[in-house]
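Notes to accompany the following structure.
All protein chains but one are shown at their positions in the complex.
In order of appearance the chains are A and B, and numbering begins at 1 in each one.
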Amino acid sequence: MDLLIAIFQGIIIASTPLVLAAVGELVVEKSGVLNLGVEGMMIVGAVTSFIITYETGSHFLGLTAAIISAGLVASLFGLLTQYLLSNQVATGLALTLFGLGLASLIGQTYSGISLDTFPILDVYLLTEIPIIGSLLFNFDYLVYLSIIIVVSVYYFLNKTKFGLVLTAIGDNHDSAHSLGYSVKMVRLFAIIFGGSCAGLGGAYLSLVQTPMWVENMTAGRGWIALAIVVFSVWRPLWVLVGAYVFGGITIIQLHVQAFGVNIGAQYMSMMPYLVTIVVLVFISMNKNRLAVNAPNCLNRLFTSDL
Amino acid sequence: MQNILEIDGISKSFSDIQANNDISLYLRQGQIHALLGENGAGKSTLVKIIYGIVKPDHGTMTLNGKPYDPDTPEVARNEGIGMVFQHFSLFESLSVLDNIILGQKENLKKDKILERLDYLQNEYDLFIDINKIVATLSAGEKQKVEIIRCMLQDPKIMILDEPTSVLNPSEVEKLFSFLRKLSDQGMAVLYISHKLHEIKELCDTSTILRGGKVVKSCDTASITIEDLAQLMVGKAIDNKVKLSEPKQARVLDIKNISYTNPDIYGVSLKGIKFSVNFGEIFGIAGISGNGQTELMKILSGEVGTSDGNQILYHDEDISNLGINERRKREIVFVPEDRLGHSAVGGLSLSENLLLTNLWDLKFFSKGVIDSNYVNEKTVEVIKKFNVQCNDAASLASSLSGGNLQKFVVGREIIKMPKLVVCEQPTWGVDVGSASLIHNFLIEISNTGSAILIISQDLDELRSICHRIAIISNGVLSKPYDANRITPQDIALEMAK
Partner (left out) sequence: MFKLQKKEIIDQSSLYTVPLIAIGCSLIFVFILFLLIGKNPILAIFIIFIEPLLSIFGLSELIVKSTPLIIIALGLSIGFRAGVWNIGAEGQYTIGALFGGAAILAFYPNNGIWILPLSFFIAIVGGILWGMIPAFFKARFNTNEILVSLMLTYVATLLLSGMVYGPLKNPDGFNFPESRLFHDSGTLPIIFPGTRAHIGFLIAIILVGLMYYLLKKHKFGYHVRVSGESPRALVFSGRSTNYMVYLSFIISGAFAGLAGVIEVSGPVGQLVPAIPVGYGFTAIIVAFLGRLNPLGIFFAGFLLALTYIGGEAAQIRLGLPNAITGVFQGVLLFSLLAAEAFTNYTISLKKIRGNI
């Protein structure tokens, strides 16, 4: 039983950065922009939050730093793609390469230092309930925050006028423009929001999951977050499902290794990446569902002169 | 009645083209005013100026006695100008209701909007299921959504740009009675069209544009259709080559084309059958979006089809052959879109010549392009078909629509093909080029080639075809004799 609870907790902790990064990217893609720089924004968030937390001793300031710094690099992507009309795929890649380099550079002297563990949100009495307490009320507040963000994004996209405008811009930016909506501004906001979420996801890695700074510690999670957005077919609540499935594979794979199954560690570590490919293929096999839900203008150039 | 909108001396030019030249126009309350002209006469530029999308270089506008100079469409809407575009500005993947909400300027409560909607639907007979996704609607229904969106803002002036090009005849009737009701209630309507019969039937006043200038403004009742046509086109161009009688031998015999569209919102083709004879020009009419593009792609081989289709060409079933195999059999294709389909804007004319000749070994030696030969052929097309351009190295995007179309058609006709399949061969082309292209087609049919033309332009088909069939919702009607087909026949077939 204890092992199962440990596995469950492990899955939630492994999944939370994916939830955060993917839900941010979902909003960006809903507005019609493909930002492939999630990996870069995550690592920037990871390194800045680590440094600020280490220097100030405040987790809160560290998280704030992650949100701001990742939001800033995202806005660089936003300015280039929205106002200088650069290619989104290439700019996203540039953001990833730049973010990885920048993070290694500024994190160099912090390599290998570890931080205090992130506190668990102690809910009076609830945490004490046997099993359920450990399953539901034994996490840091970021886990709950990530779920709140997902639900809020769901509410925002489906129930508010501004969310409707954002969806409409992703569906047909020319029509939105002719109705007087500011396509570029809305997209810029979405991009910065997506960056901040990715930054928060990165911070979760370096503050909670493994409270230390390691170069390239995102290890492809930004790319998996992009895959989760496709998996969710652009529906926010499905991001949770997708992220927990991927987190689950990572954790179970580790436990299988620990049980001493006689397969090389390298082959077991391939699991999350292989599963991502399989899932992507399965999702793309259903063309109609994708056609209905995918934002029509995803990765299309918008020039304001009609 | 007083003038609600006065347009005074508007001019606008884009780089080297004078789109509007000193245009003046007065729109009165309760008036349905036609703005009439050929493609490129400057109608859409003028409308964009009124709607705040384009800024004029010179001239002034007055709305309700006050100076009017909109910076954005939003300003125009707030001033009471509503616009129904030819190309809808709708969000295809959203519901009708969401589309309507997005069109409102303030954050109106949903039930408030529903209340207004209810009133509009009853008053003007604009019924539509508001929960449907726009992509599933027909073109006529989509236009209804645009009109509702427009009406919810209480416009004083309504502008409609070629509204009937997507409607079938019964929908046209409904639209007209709606517009008459608006005008009875005192709204001014600016109605843009090049269809003379409609204008004669609907509009009180007409302003005719040609080459960016107003050539005449008059009461529609006081002028004949022939005179309107004359004013619109300028000098009458009617040096048409005469059609000769086709032989009774089949070149193309389509036993069956059925096609299930993988796009859930696309049109599927159901059991299409027809044949084209030696020396015959066969027309397929219909409103766009009824399966023409799909049919064209299946005829060219760009889209493969399932089993059971039979396309006989000289008694050979070619339905499983690719486009170049078909070209080898002396069939040529001219699809609707010039830029990006039948020609590539960023490549030179000689490179574009190669686009449909890649199967022909004369243009290559061991896979290496013989550029001298390509150039020679390109120059030949340019000369023979009177394509206005610098030289064979000119980029395709630097040519005007008419000249590029002459090149694209000429590139195929110069091969003296046995079968020509073309879609909208004169779409968006100036009158002179259109008439030249028609002549090329007739000339080659007179030498025995079979020609299939898919077009929305009924007048075009009636003037150059022997027989016409109508496509509607993926079903093709029986063929009619082009001389005997009546508007009633067409209306009936389109409504099927």
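Everything below uses one rule, namely that contacts are C-beta pairs under 8 Å (C-beta built on N, C-alpha and C of every residue); 3 or more make two chains touch, one makes a residue touch a chain.
Since the model is a prediction, treat every value here as computed from it, not as a measurement.
Touching the chain that is not shown, out of A:56, A:87 or A:210: A:87 (per the contact rule at the top). Contact with the undisplayed chain is limited, among B:125, B:337, B:376 or B:443, to B:337. Contact with the chain not shown here comes from a single listed residue; of A:102, A:245 or A:292, that residue is A:102. Not every partner is drawn; the one left out touches chain B at residues 71-72, 74, 300, 302, 322-324, 327, 333, 335, 337, 339-347, 351, 354-356, 358-359, 364, 367-369, 371, 395, 397-398. Of the residues in chain A, those that touch the hidden partner chain are 36, 40, 76, 80, 83-87, 89-91, 93-95, 97-105, 108, 165, 180-182, 185-186, 215, 219-220, 223, 226-227, 230, 264, 266-267, 269-270, 273-274, 276-277, 280-281, 284-285, 287, 303-305.
Just so we're on the same page, only the chains that are shown with their structure count from here on.
Contact residues of chain B toward chain A in the complex are 48, 53, 72-74, 77, 85, 88-94, 98, 101-103, 105, 107, 133, 262-264. Taken in their complex, chain A has these residues touching chain B: 161, 164-165, 167-168, 171-172, 174-176, 178-181, 287-288, 291-293, 296, 306.
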